[in-house]
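Every protein chain of the complex appears in place save one, which is left out.
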Amino acid sequence: MSMRSKQKKKFSFINLILYIILGLWGITTVFPFVWVINNSFKPSREVINSSFSLPIEFTFENYANAFDNLNILVAYKNSFIISGSVTIAVMIIASMMAFAMTRYKFRGKEFINSLIIASLMFPVFSTIIPVFRMMSQANLLNKPLSVILPQVAGNLSFATVVLMGFLRGLPLEMEEAAYMEGAGVRQVFTRIIIPLSKPALSTVAIFCFLWSYNDLFTQLIMIRRRIKYPVCALLNEISSKYGTDYGLMASSITIIIIPVLIVYIFLQKNIIKGLTAGALKG
Amino acid sequence: MIYKKKSPLFIFLLPGLLLMIVFLYIPFIENIMNSFYDMTSVVKIPGKEWNFIGFDNYTKLLSDPKLKIAIANSLKMMVLAVIFQVGIAFILAVMVSMIKKGQQIFRTVYFFPIVISATAIGLLFKLFYNYNGGMLNQLMLALDKEPINWLAPELAFIMVSIPTIWSYVGFYFVIILTGISAIPEELYESASIDGCSRLKQVWYITIPMVRGVMCTCITLAVTGALKVFDLPWVIVPKGAPQGLTHFLGTYMYEQTFLISNIDYGSTLALIIVILGVVVSKVVSRIVKPDDNL
Partner (left out) sequence: MKKVKRLLSLILTFVLVMSLLAACGKDAKQTDTDTPQNKVEDSKDDGGDKSGEETTPDQADTPNPVTLTTVSMHGGTDPNAENYQAISEQFMKDYPYITIEDDSQSADQDWKTKVAADFAVGNEPDVIQYFTDANASDVLAADKFVSIEEIKAEYPDYAKDTLLAALIAAQNPDGVQRAVPTTGYWEGLFCNKDLFDQYGLDLPTDWDKLLTAIDTFKANDIIPIAVSLNNVPHYWIEFLMLSAAGPESYTSVPETAPEDWCKGLEMFKTLRDLGAFPVDTDTIDNDFAGELFKNKQAAMQLDGSWYAGGIPDQENTVLCSFPVIPGGKAQPGFMVGGISSGFYITKKAWEDPDKRDAAVKFVMAHTNSEAVTKYWGGNGQAAAKVEPIESMTSLGISGLEYSSAATSISSPTDSRISQEAYNTLVAGIVDVSTGARTAEDLLNEVLQINAR
């Protein structure tokens, strides 16, 4: 009896330390968020001169300016069309590739693996111009597809590498059993692999969405029509050669990040502990 | 390796490889060819020819002092990223997996720095470091000390590395945590019935089970370090002070878009990819991700 209570006490002490450490790190990560929102209510000069204090006088001017710059609702829609398609496409294609790369042995596997790893490194600045020309020849400029295709290609290697990591860790027994019982590869893939890797797929989806959504560079090279602008184009409006409006920057960033946080909270429900444990039992 | 029939393989690989070849490899090969020309504009303007300059850009690489700094910094960043980014992320992920309440909150808030664009994080740190009236120097004044130029040549690299590393810990945290959540709960239950301490559980269960994921993270950290670009660029543009904080990513961007030396930028892109492939090969020799298969 005394043993147990002692152990319990010790555990709650450890728990307290855990919470303190986790909380401290949490403070550092929440701070920028609060800081951005706080500064979005200040005029630009106040941001530079006293960014760490509360606004002297709350102003909504920055938000009004941001709404003047872009039709925000249309811009959200444009962003979601692009980033949503990118995310879905990457998840499907990458899980297929990862499955092939971890469950098969074939000639040239090492080579394809190198291709995937190497493409992780391709700086977007070095591939964008030829892609831009390709798109203009195919008459796709200013259309969502001109952003979607290169972004899918760009995020594919990351997604494949992460999914390969997860698939390697998945126990093979279930697949083997199913395969022995006569299930086809397609069934194994859609009925076993996909459900099992739901947490990993969600993780990949979050990052693909985020990168596609925040990728101002590719989006603005391919899309020049103001009415076609994605929402992150707001950041393109904050400066001129005469300087940057930092208040406007803060309000634009607030407008930009809100939907991402919603998507994240929505997707991360899938990363729940014990999902695979349940599947294994069954 | 249970699937004997190879035919589905092509269908699994084809769409992905096709996309990568068309949108990454073909443009990149074009990029390599461009590095042999003196490019006067990003796209060849009809009627204007570029001069063939052979290996000029490659000989320039050898004598470019800023490139040496950039490579050294990128390599340093790789080591720091593996140790601190992946390391801290792993510790945090294990800790979060141990607690019962509030997991969701930590998962959400650790993600914030990745969501908020580098423009804002960069400005935040600039305002921390600012010599005149920056937050750190206000603290120094409050402590009755002389203000410090936080971005002076001898400090700058550290000061830029801190936010760069910190901002992406959440990324690896999410990936590792996903890996940890794939570990069956029963393993921990039986271990704790056997009287195994939590630390031992981490050592004997968690670490072996997330090995594949950790290898992935290390590969991503190493390659990510080579591409480091936006935060350093916002905090200390153009490798300021005096080019000492240049990374391969920032140096390439400066050459391509600020100096408009596009062909040299293309050459640097090739160096980034080659270096990345070599380093990730070395890494995979060391960590052997395929071992447990």
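For reference, chains read A and B in written order, and residue numbers begin at 1 within each chain.
The rule is short, and it goes like this: contacts are C-beta pairs under 8 Å (C-beta built on N, C-alpha and C of every residue); 3 or more make two chains touch, one makes a residue touch a chain.
From a predicted model like this one, the values you see are computed outputs, not experimental measurements.
S.K.: For the chain not shown, which residue from A:Asn15, A:Asn38, A:Thr59 or A:Thr244 touches it across the whole complex?
M.R.: Hidden-chain contact among the options goes to A:Thr244.
S.K.: Take the complete complex as the reference. Which residues in chain B touch the chain that isn't displayed?
M.R.: Spelled out for chain B, the touching residues are 5, 7-8, 11-12, 14-15, 38, 40-48, 51, 126, 129-132, 149, 151-153, 156, 236-238, 240-243, 254, 257-261.
S.K.: Give me the chain A residues in contact with the hidden chain, please.
M.R.: Chain A touches the chain not shown through residues 45, 48-49, 81, 85, 88-89, 92-93, 129, 132-133, 136-137, 141-145, 148, 184-186, 220-221, 224-228, 236-246, 248.
The rule we apply is simple: only the chains that are shown with their structure count from here on.
S.K.: What whole-Å value do you get for the distance between chain A and chain B if each is reduced to the mean of its CA atoms?
M.R.: Using C-alpha averages as centres, the distance is 15 Å.
S.K.: Show which residues of chain A lie in contact with chain B when the two form their complex.
M.R.: These residues of chain A touch chain B: 14-15, 18-19, 21-22, 25-26, 28-30, 32-33, 35-36, 48-49, 51-52, 93-94, 96-97, 99-106, 112, 114-123, 125-134, 149-150, 152-154, 156-158, 160-162, 164-166, 168-170, 172, 175-176, 179, 185-186, 199-200, 202-203, 206-207, 210, 214, 232, 235, 246, 249-250, 253, 256-257, 260-261, 264-265, 268, 271-277, 280.
S.K.: Which stretch or stretches of chain B touch chain A in the complex?
M.R.: Going through chain B, the ones touching chain A are 1-3, 5-6, 8-9, 11-13, 15-17, 19-20, 22-28, 30-31, 42-43, 92, 95-99, 102, 104-117, 119-121, 123-124, 127, 133, 135, 166, 170-171, 174-175, 177-186, 198, 209-213, 215-217, 219-220, 223, 226-227, 229, 249, 252-253, 256-257, 265-266, 269, 272-273, 276-277, 280-281, 289-290, 292-293.
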